[in-house]
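Below are the structure tokens for one structure; questions will follow.
The complex is shown incomplete by one protein chain, all other protein chains being positioned as in the whole.
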Amino acid sequence: MGITINNISKAYNEVSALQDISFNVKPGELFGLIGPDGAGKTTLFRVLTTLLFADKGTATVAGYDVVNDYKSIRNSVGYMPGRFSLYQDLTVEENLHFFATIFGTTIAENYDLIKEIYVQIEPFKKRRAGDLSGGMKQKLALSCALIHKPKVLFLDEPTTGVDPVSRKEFWEMLKRLQKKGITILVSTPYMDEAALCDRIALIQDGKILEIDTPQAIVKHYPKTIYNVSASNMYALIKSLNEYVYSHSVYPFGEFVHYTDQRDDFNPTDLKSYLEAKGLKNITINPTETTIEDTFMELAR
Amino acid sequence: MKRFIGFIRKEFYHIFRDKRSLFILFGMPIAQILLFGFAITNEINNVDIAILDHSKDATTQEIINKISASKYFSIDAFITREADIESVFKKGKIKAVLNFEKDFSKKLIKENVATIQIITDATDPNTANTISNYTNSILQKYMQEQNKDIKPIYTIIPQTRMVYNTELKSVFMFVPGVMTIILMLVSAMMTSISITREKELGTMEILLVSPLKPIQVIIGKVVPYILLSVINAIVIVVLSIFIFNMPVEGSLFILGLESVLFIINALSLGILISTISKTQQTAMMISLMGLMLPVILLSGFIFPISSMPLPLQLISHVIPAKWFIIIVKAIMLKGVGITFIWKETLILLGMTLFFIGLSVKKYKIRLE
Partner (left out) sequence: MKQENVIEVEGLTKTFGDFTAVNAITFKVKKGEIFGFLGANGAGKTTAMKMLIGISNPSSGKATVAGFDVYKQTENIKKSIGYMSQKFALYDDLTITENITFFGGIYGLSRAVIKEKTDILIQELQLQDVAKQLVGSLPLGWKQKLSFSVALLHDPKIIFLDEPTGGVDPITRRQFWEMIYKTANSGTTIFVTTHYMDEAEYCDRVSIMVDGKIEALDTPKNLKKQFGAESMNDVFLKLARG
């Protein structure tokens, strides 16, 4: 009832978009596909939603083959494409009504499922979808994708370009939907959203870097990361890059995430090196690994 | 069926909420008919001419009176010198100058020959041609009247009679053409744009990933435009009947059926265009360049096919509009029944089936 993907490859005019992708999504799982733009997330979604043929490999969704049983899949999945895909000139209510009708159902029949989401936009039901704010559009799109009680839900970058408040609310909604037994495959370029999924696949340039729970992925990180800061950010990055023992140097907000090649790394050595370089107000403290650190280590 | 009706309802929401397109949709046929009916015409009326009469005798006076009496010309100026001819043309008002030679009557009596020079402003060749023809015929008529007592040895008197459009009203020629253009535009362009819009918006992805069958999407897109096109066709026919007194000699029923056939033909072309274009802009460009130009230039609407070079004549055969214009003219002006136009109808039908087949085959149930 979940999703199985076996050795899927796809190229556009000889430019490879997906290379030998394999993973499974268990029934009822909230699975995240994490990667930057152009990583191949949308292509994989289109293969799974029967919109594209893969060049190689097989895949099933809810037990149906994506090539042979495409009609059954189209009946049992909900899909929210990356762009805002609703009719801008139709009102909120008309959009929802339209999608209910083409799936052969009514709003009343499945109101239970969308109720929590829809009540938030119901006060604006007479408003045209094009006049809604980003967060409200996203809620309407989710309601439309859910109106026929799909078994599997595909959400392609649902939170891109949406403000932090709406993003947070959106993930809370996904958690609640998951409790109702819907399998959810969601893609996002935001690394911080990875922690909210049961399991994640890190993807870049059409290749899977790693698949596991967010906790396990962070745990696999081989080194200790240090938060380094100093008065001059540019000089700090430059000095760290020039340090002979440096393994990786990445600016990370107000700090630089630094890892050392040596197993017996002593921060005081680094501090004296940086002081010698003329930097002031130096702090060096171990910090927790994030998904983003892992992603960069794997993508190096 | 409920899904299908839901789909059509949505299409009508789109159409009625896009006020600008709606205005074009219904404003254009009216504007075009009126434009072609009143402004663009091949007839000449009260054309201003000038007279340069070197002899000023009884005969020239008589001819001048004849010309001035006709409704085609009005004499605007009398000039006295050859040199003035160019200056009156340059002012632009005068379109022709009649130059009578010296001693016109005398020569006519003595030598049986006298000449009138007809100089026309050929910046507009069509008008120039018409002016010279009309002047010629007035002169011919005058000559016949003068010579009625004398029996010449041989005489060929051509008797021309224009049938089906006895008054040579150009609006009769334009109505079938305008109708064809409008139906083509509404049906093909609007459908192709409305399908590509869904692609651009991304809603096509959702429609494809729904249990809705591709054929339901196509027909759902097409039905509203069939209705709109039929309404447009009726508006055009009503306008031409009541404003321009255009006769509809043949059966309105057959005209209706033929129009529906042509509309379906145009719609399937529209779907075909939408399958090859990714954006609304491309769809519009292809519709305009690929459909409108051939319809205007090669269908025989403005330029007669028989006077085109052979390659263009051959191309005109594959343009559905050509056959539809023949059919409409035959029904409206000649009043013929299906027995006379079955061949054209069959060609149109064949084309329609071909385009429907092609567009259904090309229509993708997946992306690319």
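Per-chain numbering from 1; labels A and B assigned in written order.
Definition applied: a contact is a pair of C-beta atoms (placed from the backbone, for glycine too) under 8 Å apart; a residue touches a chain by one contact, two chains touch by 3 or more.
Every value quoted in this text rests on a predicted model; they were computed, and no experiment measured them.
**Student:** Which displayed chains does the hidden chain touch?
**Tutor:** A
**Student:** In the full complex, which of A:1, A:67, A:195 or A:296 touches the chain missing from this view?
**Tutor:** A:296
**Student:** Applying the definition given at the start, please give the residues of subunit A touching the unseen chain.
**Tutor:** Touching the chain left out of view, subunit A contributes residues 35-39, 133-134, 160-161, 163-165, 168, 189-192, 204, 232-235, 237, 250-254, 292, 295-296, 299-300.
Following the convention adopted for this analysis, only the chains that are shown with their structure count from here on.
**Student:** Just give me the whole-number Å value for how far the CA centre of subunit A lies from that of subunit B.
**Tutor:** Those two chain centres are 59 Å apart.
**Student:** Could you please specify the touching residues of subunit B with respect to subunit A in the complex?
**Tutor:** 2-3, 5-7, 9-10, 13-14, 17-18, 201-203, 205-212, 365-368
**Student:** Given the complex with subunit B, which residues does subunit A contribute to the contact?
**Tutor:** Of all residues in subunit A, those touching subunit B are 46, 49-53, 70-71, 74-75, 77, 79, 81-90, 94, 97-99, 101-104, 144-145.
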